[in-house]
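With one protein chain withheld, the remaining protein chains of the complex are depicted in position.
Showing chain A:
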């Protein structure tokens, strides 16, 4: 391990030293380093262990495609596994740990897997561990997962915050290298709103490690000048540390920005990561190209990197990969690396070129071995030498690093994420993007342009075309000259024959050429099959380095073109995205909106215990001192309603006002019962069906004027009913004069129920509330003695004499207080959902427990409401089909236990007496059950086969989940006041 920091050069602040640790060992880096470059500067080439064989590995790249140098950064809840050291920005105090090794990175017991490799080749787990079957899940799989794998997720809560945001632009440029910079500059100068996003912490892409001069200045200075101009333009947004990871419908791009991943102590007011949803009118993919590794024996030894990675570490980070570096290349990239190394005083051991002839210039004095290959490498935890082979002649070359270049693969993932299959180009010897529509273009080396000057030209040209397409007056930019540009061509080499060791195709998953051969022999040679069978192209790098080589090797094995092999499907995400970023701020209490009733404060003051019901927190019961359980509170509340009076918050019911000359006709078609002749000042229970004849929702309809109605819906279905009505008015009957307005939020609504409700209510209402003046189902505006107008309805859900009073929501608490005060001497109690549920079960009133999307009006005993004499209503036609009228359908019944003390619970199934407990003998189920304080025993509502014909039958309530069986008698579903005398009082 003899990588080292050069004494000068690189885009580093050499005065700013940064302390960090790796596996607990203190090290020092420089401002501008990645973790990988800092480790290399400290001579730490060994950075990880491979997935399966636990082979020692060092970095192969200097960028986001890195398969080997995966580490866990930070500790505790902030620990982030599988971070690529090659892109992790170094910061003061950074703590990194190596992964997938035990007991240490240097000495890893798991390396024994290497010796076992003949037995654990591709797909070994499909063939072994077959017996006994139960062992797979409990023994084998956990063992395999423990032995193989990547880092481990933190099990502690993440203390940091994440957020999301939206952005809009005319042009999104993805990648801030030479192509992206020219594209952004050209479009921005034309006045387009431009977003330039790049995953790097410094914008400039390959220009930052380029040794060629651009426009008469150093390439990095050229990038800096362009960025300065872009930063000065108000129509440009520059996003560094931002990876565009996905392309979605309607030109929406997903991107994740590392806002504070590079700081020791994140500021609490800022997220550590931010997820961007960028809506772009046009986009340019300027993501560049990835240099391909060469597939030769022993090609995974630490110290072996792509030639461009060696160059980047050298030129940008001032780090040499070794003191004596060999080069293995099939094109100019290796020669350029050799030149840069030589220029910095690093010894180049040899350039090994499989081509017979090359036009590329080697540095003076460097030996070039043409028509030669490498068949093996030496060294345990780092490269010590290589075995060069030419025409059968073998020679050991001593070196401590090797720069390899197998050509270039355009980075095209984003453009192919929505179904487009990459197409093979013989000319580029790479997969390219097919036409994916005119709004998203690929430019520069991502489009197969091999040279820097071509990238600069193409970036500008594509931007001009797109900007003009959007109506901007864009002009061709001056393309800076690139001095001394070499011939970028290369000759493809997919597999170097004669390998003496494993020749890895996919470093991250330990897939070597032998695995691909096995897949081909066993019928898994199709690219998607080969991926699954061998795991080539899986895991965090998703085959960025391996996919093209895999296709090339499979093509070679089959004797066909890569065009016939293809690549696996590209899907989001381009690089891993944390769950934190995806969740954003929608975690814990923020994961869903919480709605607050206008009577929330009033209920809280009266001791309400709130329960979650959809988005609402509603009072479940009102606990009083001395009460030991919710049931005690509930029983008191029920008794108060049955004997005196209770007050309940029903503000959460949906309310929709319907206006228009044909509002009555409209509602007559919506509800299955008749609405047309509902008198003004009266309310009616209403039942809506779905088109298929099943009950949709129920509620009340009140008529306030000839052309003005108010509907109430259940709390849960408020928005669905509004959508249903909107659909009916806009699509089904657009010619009806109807206008809809949701008004749920306007009103606080209180149910006051019980024999004393009228007396109490009369104390705060000016209008006469006698049964004559305000009869059952009356609905009209009244004046409160507080001096405000209110809406009053004489409706009863509890079966008692009852009213519902609606007041503007800001007055809700004042009116509730007034009612409580008015009823204090008469024993008024606030009551919650639990008591409300008991009261309605005692009365046999249905809710969505019974209206569960499977029941008809007749099933729940409301068949009489179906006004079949109406010309039509939604659900009418299909409600008469055989399946919905069969005699053995489940019908609503009541159940009472034969032994009074027995408990029944909702969800239990029903069996005939003596029938074996089995779903084969299922007769129905309990939809609602409760303890009835009024009757002193449990009662239940149930849906029972042909239930109405079975009154008096004894039936078994079978609760398999709670392991109980209770004998119950089938009875009518109305347990209390079946003649409705109380509510009509």
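Keep this in mind: a residue touches a chain if its C-beta (ideal position, glycine included) is under 8 Å from a C-beta of that chain, and two chains touch if they have at least 3 such contacts; residues count from 1.
In the analysis below, contacts and distances are computed from a predicted model.
When the unshown chain is looked up in UniProt, the name that turns up among "Metal ABC transporter permease", "3-oxoacid CoA-transferase subunit A", "HEAT repeat domain-containing protein" or "Sarcosine oxidase subunit gamma family protein" is "Sarcosine oxidase subunit gamma family protein".
Which of A:152, A:421 or A:596 touches the hidden chain is settled by the complete complex: it is A:596.
One of A:140, A:659 or A:733 touches the chain omitted from the figure, and that residue is A:659. Taking the complete complex into account, A:743 is the one of A:2, A:743, A:762 or A:946 that touches the chain left out.
Screening A:270, A:732 or A:985 for touch with the missing chain picks out A:270. Interface with the hidden chain, as seen from chain A, comprises residues 161, 163-168, 193, 268-270, 277, 279, 585-586, 590, 592-598, 601, 616, 657, 659, 708, 730, 739, 741, 743-747, 786-789, 808-814.
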